[in-house]
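Of the protein chains in this complex, one is absent; all others appear in place.
By written order: A, B and C. Residues from 1 in each chain.
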Amino acid sequence: MGVSVFQEIVGAKGHLIDSDILTNVFDTVIACQCTYEVLEFAIGKTNDEVSQIKLRITAHNEKQLEQVIGDLMLLGCYRLEEKEVVLKTAAKDGAVPDDFYSTTNQKTAIFFKGQWLSVNNQRMDAIICLNNNSATCVKLRDIRKGDLIVCGHQGVRVTPEFKERDRFGFSFMSNDISSERRVETAAAKIAAMMQEIKAQNGKIAMVAGPVVVHTGGVPFLSKLIKLGFVQALLTGNALAVHDIENSFYGTSLGVDLEKGLPIYEGHKNHMRAINTIRNAGSIKDAVASGILKSGIMYECIKNNVPFILAGSIRDDGPLPETIMDLVKAQDQYANLLAGVNIVICLSSMLHSIAVGNMLPAWVKTVCVDINPAVVTKLADRGSSQAVGIVTDVGLFLDLLSRKLSP
Amino acid sequence: MGVSVFQEIVGAKGHLIDSDILTNVFDTVIACQCTYEVLEFAIGKTNDEVSQIKLRITAHNEKQLEQVIGDLMLLGCYRLEEKEVVLKTAAKDGAVPDDFYSTTNQKTAIFFKGQWLSVNNQRMDAIICLNNNSATCVKLRDIRKGDLIVCGHQGVRVTPEFKERDRFGFSFMSNDISSERRVETAAAKIAAMMQEIKAQNGKIAMVAGPVVVHTGGVPFLSKLIKLGFVQALLTGNALAVHDIENSFYGTSLGVDLEKGLPIYEGHKNHMRAINTIRNAGSIKDAVASGILKSGIMYECIKNNVPFILAGSIRDDGPLPETIMDLVKAQDQYANLLAGVNIVICLSSMLHSIAVGNMLPAWVKTVCVDINPAVVTKLADRGSSQAVGIVTDVGLFLDLLSRKLSP
Amino acid sequence: MGVSVFQEIVGAKGHLIDSDILTNVFDTVIACQCTYEVLEFAIGKTNDEVSQIKLRITAHNEKQLEQVIGDLMLLGCYRLEEKEVVLKTAAKDGAVPDDFYSTTNQKTAIFFKGQWLSVNNQRMDAIICLNNNSATCVKLRDIRKGDLIVCGHQGVRVTPEFKERDRFGFSFMSNDISSERRVETAAAKIAAMMQEIKAQNGKIAMVAGPVVVHTGGVPFLSKLIKLGFVQALLTGNALAVHDIENSFYGTSLGVDLEKGLPIYEGHKNHMRAINTIRNAGSIKDAVASGILKSGIMYECIKNNVPFILAGSIRDDGPLPETIMDLVKAQDQYANLLAGVNIVICLSSMLHSIAVGNMLPAWVKTVCVDINPAVVTKLADRGSSQAVGIVTDVGLFLDLLSRKLSP
Partner (left out) sequence: MGVSVFQEIVGAKGHLIDSDILTNVFDTVIACQCTYEVLEFAIGKTNDEVSQIKLRITAHNEKQLEQVIGDLMLLGCYRLEEKEVVLKTAAKDGAVPDDFYSTTNQKTAIFFKGQWLSVNNQRMDAIICLNNNSATCVKLRDIRKGDLIVCGHQGVRVTPEFKERDRFGFSFMSNDISSERRVETAAAKIAAMMQEIKAQNGKIAMVAGPVVVHTGGVPFLSKLIKLGFVQALLTGNALAVHDIENSFYGTSLGVDLEKGLPIYEGHKNHMRAINTIRNAGSIKDAVASGILKSGIMYECIKNNVPFILAGSIRDDGPLPETIMDLVKAQDQYANLLAGVNIVICLSSMLHSIAVGNMLPAWVKTVCVDINPAVVTKLADRGSSQAVGIVTDVGLFLDLLSRKLSP
């Protein structure tokens, strides 16, 4: 008797099998120490048809039931009965009620006044705020006293991305992160995607670390910018410093990139580069006055490609354009990422994780790094969202720029 | 004849052979395409005696001569003739004359008004400012218009650290970074150093990343704090977030540390932890009000161990104590590092590099990370200054805390 | 018309959803550029019930159809119509007909004279030979002229292992190979499994490389042997050499394991160790005559734990027990692995891959290595079969032996 109380019926619809969703649903129920019974299941008879399922979930107590339903919801399950979302008021700035709903990066909607309302600015680890009948992801620190906050799972629906099984344009290597792969193949596919996006006036964002400069990638990334394959550059102080050092002195952290050897006073070159730019006013001023004549930053400025240099605790200088207030830097990163079609992350775990946190699940990400552990970590962030390539980033950019050159 | 113009005689004194200094001096001359002639050499006849050398350097032109002398200076060579340091005035805030002297982390002195003046706050990549007959390392951005800046190499003398060949307390593994080593041995030596420093009321700083929490290191690092083996904690938002998440929910990034499995809504736990602390006001408030009852941050607060949480572009939240203005964060890091005897870096490349930049060459550093490339990079920063240990940081802290427990 | 010829109906039965089998089936059909239609699907209504499916596969030509059916078969699908297996005769020693069936490590049966016959000695990359109504996996080189060889897929059925979803004894970390994990948890579970296997007089095999010695693991692995937790040791010359070097001189590759420093003539110690054993006759003789008194090899011999030292191209010596003929060494490895319950691989990619190739899919494997790329590679070999742990192997063995000590 009492037992029957701790039950609920949930449904799910979509490419449940292709995307492992059903497997995860069953695993989740078992992991929560609950049981399931399949009430209805209509399998998609062909690759194009969706499947549909109804499950009865049985838990041992109410808390457990609430938990398992919450977890299933993140997989795209929904309570059959549509209930209004629960809204509570933030009691102070920058904090919310204890039972707030913390977002994933998946498409989310809330059931408000009898209608499903899509959530805007989808990103993970955010709060859903309701304002003028519009729901938006807001960072915790941006909550203001009195804001209406979505709490609990009731009236929240998540629609996971489905694996695009038949479109190999992206899913070409999703399961397998290894240095023992032919990179040429992946580079060709990424080049094709970039060309397609460019043809459609889409937006390609590059996230890059100073290793791009150290490994000799400057001429290749510069060329990609010049050719119009980069619409946004998200990076930090170090990439810009070493790019400018390289432009001024031919070195990167004091190593002569032609000879491969540390050179005279090379350790000082990056400080001289910073000082020269600070004397000029800014990177932009240095380009305008003809002091800075080549490189990644130069091409960004010449080609009106917006860039953001986020500060970090290890920065020297910094350069005038570097944003040392990280609240501002995060906001500008998020703004620049709006509407992006693909993000290519080049040897910068720090900035890549930051960007990954800001993106909705449907923006594709390519992570290139020579360290397989970094690639695994980055590509793990959103399963069907990210592919990883383990290779030398300088040689990869060379390959990519050759494939994209007219 | 003309040739004889591009010559200069330099001297050096110290443990020139034991510390590879002489080798580097000769290598530098050859690498600069100059030649040397040894005029005098008095070898230290025993391990305790110093050696002394006089070299005539011949270059092909004046610029080359200036360059090679500049490079040799960094190795501890000095012009025989003592000349006054060259000072120029900064023309604007945050920038200096083009030929400014950029510091290393080695002991430096300037010859000013006929006397050698030691430079204070020694760190790398800084400017030497003279003020009231006192010379100090200043960060580029902190230069103010009108400051007196040391330029060129004239009148600057660097005294490199010597390798402490007979004191195995520190030099126990300096040349060899490999995961194929017995960690027990290194842990025992570090424990002995920490006990010695504690006995002398010295200062031990820990630099730590969130991996300390993920790998189960919280109880061990907490214990070290409680036992008085930590005088400063330099870290970021993430370590504190996951430490508090672990204290509240027993998870780290949603993984149950007892069971090793992701748990219900675990992905949300770190956001809940942040929100709880923000609701409480601050970490300190949460400890005071009994909300936060254990863990690394708790022990820091209870035992009055100062900590700094530097913000980063990838931060969630952040916690109230996190400093998102990195100019401030860097200044507070540097202040907290003043007078430190040893720095132990635990799985945080970002913060470890930041700290490495701020330290003079004579502060010993131990870098522990499971990634040998990270250890190589960190331990490279100052040759005789840093040792690296490639191991599992959670198990390492367990080992260390067992060795240091009464 | 013609189209309808290139169709076939296949079935599958089992935990199709929990184990991702159905997902893989659909993916395979699409990847082969064929289409499917679900004719029947009965979903397992609860966790214990199995599911059953019937699919119509349509291909563009006969070759494609043959291919997709062959691939589906490896996932456990079978033609609805049972047909006799095709047997052909080997025309020469050590080679087979071109269309031979190459085995996986999954449970396999053949339909012979109207009955399903289980295949013995299941392993991957083998040939199925029929002899006296008995089917066995045979290595290519062991085929003899006239042997009856299974060819094509007809009459072959594969039954994949199902993921043991509710038995967390093993599946505790299968999806996630990272150095950022608490090892304590995994060690406790492995210890529990080992105790259970020992209690049931089961068989635990250790595969180990010399890093076990370098990282100080000798006393811990020795203890596990003494306590009866090791029934077989599969390794190479190097582990034995350095174990004996360590027992004789306290060094491993010349590094003093107590002091962590290279010692006098340490580079020579492993050669001296080999020479001493060769003078004694063998490792066994050296134990018998009291020359070798401790260590891993000593405990194996004292406790009658069989070991095999497989030779490698990089070996010094070798020790008398090392088998330099690899045909023999592979055969002895395979024999020793018969009936094993669990295999624990410790820092030896070479021997671990060798062992992985020899095991059927239902023997569980634990791979411990400090390099995540190695663990990923090893744990990849059989999805639900292997778990990987990224940690310091010396500290891991310490932890494991503490948990298993009475």
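Basically, a contact is a pair of C-beta atoms (placed from the backbone, for glycine too) under 8 Å apart; a residue touches a chain by one contact, two chains touch by 3 or more.
Keep in mind that this is a model prediction, so the values were computed, not measured.
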Q | Missing chain: touched chains present in the view | A | A, B, C
(Q) Just to verify: which one of A:L257, A:I296 or A:I342 makes contact with the chain not shown? (A) A:L257
Q. Any idea which of C:I53, C:A310 or C:V366 touches the chain not displayed?
A. C:A310
Q: Using the definition of touch stated at the top, determine which of A:L148, A:L227, A:I291 or A:L395 touches the missing chain.
A: A:L395
Q | Contacting the left-out chain in the complete assembly, out of B:T35, B:T136, B:T159 or B:S282 | A | B:T35
Q) Which residue numbers on subunit A touch the omitted chain? A) 168, 172-173, 179-186, 189, 211, 214-216, 252, 255, 257-261, 370-371, 390-392, 394-396, 399
Q) For subunit C, which residues reach the chain that was dropped from this view? A) 31-32, 67-68, 70-71, 92, 94-96, 98, 100, 102, 104, 125, 140-141, 236, 261, 264-265, 267-268, 270-272, 274-276, 278-279, 310-318, 324-327, 329-330, 333, 350-351, 353-354, 357, 371, 373
Q.
Considering the whole complex, not just the chains shown, which residues of subunit B touch the missing one?
A. 17-20, 22-23, 26-27, 29-30, 35-38, 41, 43-47, 165-166, 177-179, 372-373, 376-377
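The definition used in the following text is that only the chains that are shown with their structure count from here on.
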Q: Please compute the C-alpha centroid of subunit A, do the same for subunit C, then give the distance between them in whole Å.
A: 37
Q | Residues of subunit B whose C-beta touches two or more other chains | A | 261, 371
